[in-house]
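Notes follow the structure.
All protein chains but one are shown in place.
Note that the chains are named A and B in the order they appear, and that numbering of residues resets to 1 at the start of each chain.
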Amino acid sequence: MSTAQFLPLRFNWKTGLLAPGLLLFTSSTVFAHNIEKHFKVEPRSMVTIHNPNGKVVVKAWTKSEIMVIATHTSDKVEVDAEQTGNRVDVMTHQISASVSPEDMRADYQINVPEDAELQIHDDSGEVSVANVLGDMNVETIGAGVDLEDTAGYLTVKTVGGSFQCIRCAGRLEVSSISGSFKLLSLRSYHVHAQTSKGSILFDGEFLPNGIYRLKNYSGVIEVHFSPGDSFDLSATSLKGKVNSQANLTPPAHPHTVYSKFGNAILGTFNAGHAKVELSSFDGTINILKRE
Amino acid sequence: MATVTCKDFQDRFEPSDDSPRIDSPPDLDAKAHLRDCPACRSFVQDLGMIRAAAAELAASDPEPPARIWFSLRAELEKEGIIRDTPSKSWLREFFGGRFSALPRPVLAGGYLAALLAIAFGLSGPINSRINRQRWLDGTQSSTMPLSAELTSAEKASFSSLPASESSESPVTASLHKNLEIVDNYISLCENSVREEPENELAREYLYEAYQQKADLLAQLNER
Partner (left out) sequence: MARVRRVETPGELPEAEAIRLAQAGNAAAFERLYRLHNRRVYSLCLRMVGNTAEAEDLTQEAFLQLFRKIATFRGESAFSTWLHRLAVNVVLMRLRKKSATESSLDEMTEPDEESGGPRRDFGMLDLRLSGSIDRVNLQRAVEQLPPGYKAVFVLHDVQGYEHNEIAEIMDCSIGNSKSQLHKARMRLRELLHESMRDKAREDRKAAGNAGGKD
């Protein structure tokens, strides 16, 4: 970012040459607005972020404090961060009647205690959260969402934004229309992931009594497993293919009516401790052994 | 006695919650001001009237409709939060779990119409003795009302957009693009349901696609 410097000028012929140049310089210089705010909080604080366009990066730290750093370039928007009790609300709002999407852009870097609860709404841009262990609700339209080393109850909803979750624990529910999902090194006991057009890659642990439901309309659903895993599998694609490298024993439970239609693979792998349900309308489902 | 201005009085005035009378400020200076100032007396009386009227607002609130519970319960069962579901009628099982959220305001009427149409069109258990043609007719009549409601909601949504959409924001453009994707899936699912009316998975996909469309239209309407 840069700010223009207004220097005192002595009037002489050199100034006469310089002045128009300076004018041009100042008129094309971008003024960036920065705010930084700190809020002291108690355990299990809550942070809400509403940002129509821009980057939202949230990281955990060891302080009992929430730090908000916001940057925006347009004078037509304002960023607010205010505290009410143990909750901090962060919002970008327009202060001019006509604002373009680019004017609405604001980027945030927010540090929170690791047990903070987050509610994030970011239409377009990017959302990334790392090491936060509290519950989380993230909604975007086109913004991609990246979570790393998070836990708690995670609900993520996008329209077109992609979703990546690495080493996440707790409970995960994610839905999208055209976004794709990558669920890597997961340690969640409940995963419900549904996208229409996107693909889903699941490469994580199947915890005992865990439930893993992955669903799409088209695209690929790919699940990786290890020889030591234990799950009951139900994989159905109405119009597409289902391929499995898992040696399954016939299911202990009655077939559902779904198995009459489309292509289905049902069975138990090892002791069947977790429940894995994969379903696609006309996409391909691959259940592959980890190398 | 210190002079209390109207601003001081009104800013600091705090009716005691324990006292039934709202016009009893605690300190002497404020009481004297209240006695002498008609504007502040009217201020205190106004606050009392607002408080009394507010208490009556709650009494006039309508009962929440029963469909909230049905929809909520269906979602809890779908997520496995309710774990000891008693046996249900096939009818309730079929359409109770299909919508995980109430539609937004613009689609509330369509949702109710669709539920009534589904209940009428699909009542009765599926078994091999049901005449296939009657089943097909039931299918078509159950999907038509919701489809028609969503189409008219979509038209209403687009008609409220400004005439020139050449400067559509990226967010709105993304919503439109995803709406096309969902429309395509609805069409595929409808064909599938028509070909195999007994296919519950196809129906489930179809109704979920309707729900996605309703959500997208609601988001478009909000912008």
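Worth pointing out:
One rule holds in what follows: a residue touches a chain if its C-beta (ideal position, glycine included) is under 8 Å from a C-beta of that chain, and two chains touch if they have at least 3 such contacts.
All of these numbers come straight from a predicted model, not from anything done at the bench.
Put simply, the missing chain touches A, B once the whole complex is considered. Interface note: of A:T62, A:T84 or A:S226, the residue touching the hidden chain in the full complex is A:T84.
On the side of subunit B, the interface with the absent chain consists of residues 5-7, 10, 13-14, 17, 37-39, 42-43, 45-47, 49-51, 53-58, 60-65, 67-69, 71-73, 75-77, 79, 81-86, 101-105, 108, 222, using the contact rule stated above. Of the residues in subunit A, those that touch the hidden partner chain are 46, 48, 50, 52, 80, 82, 84-87, 89, 91, 93-95, 119, 121, 135, 153.
Keep this in mind: only the chains that are shown with their structure count from here on.
Note for the complex: subunit A touches subunit B at residues 52-53, 101, 123-124, 141-142, 159-160, 173, 177-178, 190, 192, 194, 196-197, 211, 217-218, 236, 238-239, 257-258, 260-262, 279, 281-282. Subunit B makes touch with subunit A in their complex at residues 79-80, 169-171, 174-175, 177-178, 181-182, 185, 188-189, 192, 196, 198-202, 205, 208-209, 212, 216, 219.
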